[in-house]
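Every protein chain of the complex appears in place save one, which is left out.
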């Protein structure tokens, strides 16, 4: 599927640290805001020179279509995110997007429960998805599970509360919420929901997604996973981001995904 | 001559536009401030990546040894100077220096008149030299000639006035000071000074330095010129900055210069 | 009005800027990002006889001012290309150049015949130089093999033939000359330079394939030198210059060095409209400099 990959040089509106080494950068990108749906990402470049050369993908976190603003939540790990961290209001940022072929498809069945399972910078696109669901239907049933190793690494709890969603937190060391992993909480939720139409949406570190996928297959819950692999172009032309599917096809994560069903992907 | 090339990551104190596309960046670099003498330069890098790869040389403009501060006056032309322009107070800047082998040698003869001839970013090291001469001897005789194409490009007039030096300005279009070139003003000054011990110190665009050099040779005035050529290393090891001398030697501008005598260099 | 059109063999391009094979998919992917008809030509990903799954991942990693790729020529094969990709491309008023890859002469001849017959293909770029497959380099490092391959292809098709040279050789001119002597209408250069990178903590190669091809601005000086060398030695054969072109200024360097056209490869990854921006930038440069024909730039560098 062709992407409407457009490049925008846009001003930064704000850039705030939310937890250690994690920031939310908001910029004025009305064209992107108009098109962005949950699961879409933008490809970011911060430098003037060619080192680093490639853009890096970041999920769209919040969208304010009226103001024409979008934001990304990022964790500082390398050259691009270090450069993003330095941006101040008024500085320019260079984006291509929105990108993504198959994104989250909200379960449209009557009374469906939407179960979000996120970890790390996989949480923001699910927050976006939850807000969109609530905008379309203020009574939408949303269960939100967020996992982290330690409470200091948990993201978006307050933002979700503001949107009216009480997230279940799991930490590996029990420092906040339930002690354990997201799959422990997910098993509880899916058991609670047994009999109801339910869809799981998941984004997070690959081992977490793998475990969530296995659990959903085990329990027969439909599950959409936003797969993360390196994406040099994000537009379907470089063939570097391929994932192997159970049906034998080798497809591009960026434009044939990044959202795949549990059981569809070979981990 | 070996250079004590040390690298410093230091904080920017201020960075102000002085005329269009020209700024003065001040940073806290006490080790450099302690060693810096007029004619020395520092090699600056602004990026994190390797593009651009090389540092770029900038003359030391002001030195405040008490505060441990130095400044550079730069004109925005390429990647490094664009990067310097973006630095704000508190940001870091990456310096190597002070560099330079043979720098300005103040004329120490009794009653000597020091004639400075500068253009563009050649003016700042001469301002530094003038201030050092006045610190050593508040009664020092200093004549200062600054040339530019147009009055909007004239640099440092106010700073010199503050130091008690009234500069003669020349502009090619007569928009400020004397209409003409620095050599027109220099001829007048040297005629006024005829009979007195005098030394000309010159820094500016190569054609200007060539003309000043020729005039000084014609009038028999000793002249020190700070030659500008591309300097990939600034430390005498790459052999790229060579200049041919009248005596047949091919020497490095960075460590065998950058200050040479009129008649010494083949233009 | 400035003339920006150039000729490569029998083919007239409206401007000298093509896409780089393997960096622009099969055109369809980018058809909403830019107007395909504004390209000088659309060069598609290497196509082989049978479908290929390519190499395991990671397939691309970043290096200073460049990338290493070891895609391994993943493509759907010639049948899929002719049935699924070509009809889409035919809708556009743009020359279509298909890049061919094979294991032996017979593969290339078969592909050339199929594409000649299919119609709507304007030229064939012969990839003799992909470093990521077994025997992938055999032709490109050997003038004799190159001569044989191009001779066979010349007999098999009337389409404009562009032989794509590898930089991983001592003497790029001798391979270019062999292709020209065998009847190649043009030469394109350079393909990627063989390189690698290591993850020091895992003590493993960062590419699953161990080595890959280096592209992007890092290699531009080498590419430009090779274009100039080949143009000096073979001034009569048109060259398609590539390797690290990101801006119009980069492209103009290649034209001055002797390229009749250029290809924009990796740059598309960071700027989707790079090829068109380069074409527009060349036109602007010509206007600015008061040059009324882009052909005046070709090989016009002096010492």
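By written order: A, B and C. Residues from 1 in each chain.
By definition in this document, a contact is a pair of C-beta atoms (placed from the backbone, for glycine too) under 8 Å apart; a residue touches a chain by one contact, two chains touch by 3 or more.
Quick caveat: nothing in here was measured; it's all calculated off a predicted structure.
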Output for the hidden chain's shown neighbours is A, B, C
The listed residue (B:60, B:96 or B:116) that touches the chain absent from the view is B:96
By the document's definition of touch, the residue of C:16, C:66 or C:265 touching the omitted chain is C:66
Chain C residues touching the chain left out here are 63-66, 68, 141, 168-170, 193-198, 200-201, 203-205, 210-211, 214, 216-222, 224-225, 228, 244, 249, 252-253, 256-257, 285, 289, 300-303
Residues on chain B facing the left-out chain by the touch rule are 2-7, 45, 49-55, 96, 229-230, 232-233, 235-242, 250, 255
Against the hidden chain, chain A presents residues 49-51
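Rule of thumb we're sticking to: only the chains that are shown with their structure count from here on.
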So the chain most remote from chain C by C-alpha centre is B
Highest contact count belongs to chain pair A-C
Cα centre of chain A to Cα centre of chain B, whole Å, reads 54
When centres are defined as mean Cα positions, the distance from chain B to chain C in whole Å is 48
Per the C-alpha centroid definition, the whole-Å distance linking chain A and chain C comes out as 36
Chain A residues touching 2+ other chains are 49-52
In chain C, the residues touching two or more other chains are 64-65, 217
